[in-house]
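Missing here: one protein chain of the complex. Every other protein chain is in place.
This part shows subunit A:
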Amino acid sequence: MDESIFYIPTPSKNSASHATSIHTSHHHITFRASSSPRNGAYLTGFGPGERLFTCSATKALIEVYSWGKEGVDQRIPLPEALTCLTVVPQPVSASDELEKLTKFRLPWLLAGGTASGKIYIWELTSGDLVSVRDAHYQGITTVKFSPCGTFLVTGGDDARVIVWSVVDLLTDDKAKPYFSITDHTLPITDLLLSDSGVVHDLRLYTTSTDCTVRVYDVLSKSLLTTFVLPYGVNCVAKDPANRALYVGLVNGMIRTIPLYTINKTTSVLESIGGMNKIITIDNDVNLANTFTHHHAPITQLDISLDGTSLISGDETGVVYASDIVTKQIIKTFTKCDSAIAYLKVETLPKSIDSGITTVDKKHRMIPPFKRVLRSDEEHNLFVDIPGHHLSDNSSFEQWLDQKQQEEVEFKNLSDVASEVKQVEEKTYNKDLELKLQRLSAVYSELRTKHEQLIKDHANLLDRVDNQ
């Protein structure tokens, strides 16, 4: 098992994105000449068959990189340049049997926001443009899907955050936003949706340069908590067990916002926030809750599997992994020349790069994106139909059981041990048959002779009579 990060910078002269292990010196891959605007990239995963999608703020293009190939694999032209994008995997249904990984696999949807405030959604397997919507009054800065794929959230420079129901966007041309948030006063910088098994617990964390982090309950469409920070907030990450928030500030600091605290008067552990409370996070003079090793505005944050290391990237292209407890740097990653635009942490099995790699010999491209909205009947998917991931539960014992059953069918379970001996009977019959044949032959011979004699005799009598 290993934990790896992927990071990609904003465009610069020698921009390149890297996928590297956090804990070892192993380097997975570098995608050359790859860059994206902030929140404008998405890596589907680590390993063969996975892809990196990046957009460009200046060119109406999506560049696709395939794992295992350093250069651009495919350039997909778009109707309009995207400022940010995100991708969501196929939704999971209740009765899902596990499927085998196919060599050619694509996620479900790709959503992008533009500088004019439009959202575009394409279905990747068909390339169909499934939705275009005027969403924001100014440029969109970030788009995110909820982990379950049910909601799409967009945040823009117009300080608004809009939550969309994905099914509505896909099926209804005039779908209204599910929930529109206008609490922020300055551009939205980052969005975070919690992973929740129960959709009622889905929380939305929004950050903005207006120095606030707001927490919303998506289903009840209510504001739970507002955290007011001393500086503008650029990005946010969350403890996997929901115990703390980590926010990257424009002054290069990362603040820990604990979500539980001990009430000084009652000595009881209490959760912070809720009920539309406004909580002011004061200047941390003692730096007990602050990471200070960055010297430029933080642009991206993420957290490790066990919630003990924080991965942070800043505007100068520096990426650190730091220990949350000691607030010390664990690892410094290869520096980029420009701001970190996107960061992803994933835990991987050991075998990802070693051993048999299932590289696709016949490399296939993503279907080109359409420029006009899809029509219902023209919906053609390009897929490798996956097989079932069979867990081999046919054990030898089961097989033996079955054989035991079959064996019984060969056995004589009645108390009569009878055996039909056909062999002798047949010979006996044959003898008789032969005898019969012989006899009948003799008999017929005899008979014809007898008839002949009678004829002769009759003739004789006739002659005598005549005479």
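Simple rule for what comes next: a residue touches a chain if its C-beta (ideal position, glycine included) is under 8 Å from a C-beta of that chain, and two chains touch if they have at least 3 such contacts; residues count from 1.
Operating definition for what follows: contacts and distances are computed from a predicted model.
K.L.:
Looking at UniProt, which of "Trafficking protein particle complex subunit 2-like", "GINS subunit domain-containing protein", "Pre-rRNA-processing protein RIX1" or "DNA primase" names the chain we cannot see?
P.N.:
Per the UniProt record, that chain is "Pre-rRNA-processing protein RIX1".
K.L.:
Tell me which of A:Arg75, A:Lys335 or A:His379 is the one touching the absent chain.
P.N.:
Among A:Arg75, A:Lys335 or A:His379, only A:His379 touches the chain that is not shown.
K.L.:
Contacts of subunit A with the missing chain: which residues?
P.N.:
Within subunit A, the residues touching the omitted chain are 1-3, 22-24, 90-97, 99-100, 104, 108-109, 123, 125-126, 128, 130, 146, 148-151, 165-168, 170-172, 178, 198-200, 219, 224-225, 241-243, 258, 260-262, 267-269, 271, 273-275, 286-288, 290, 292-293, 295, 304, 306-309, 321, 323-330, 350, 364, 374-388, 396, 400, 403-404, 406-407, 409-410.
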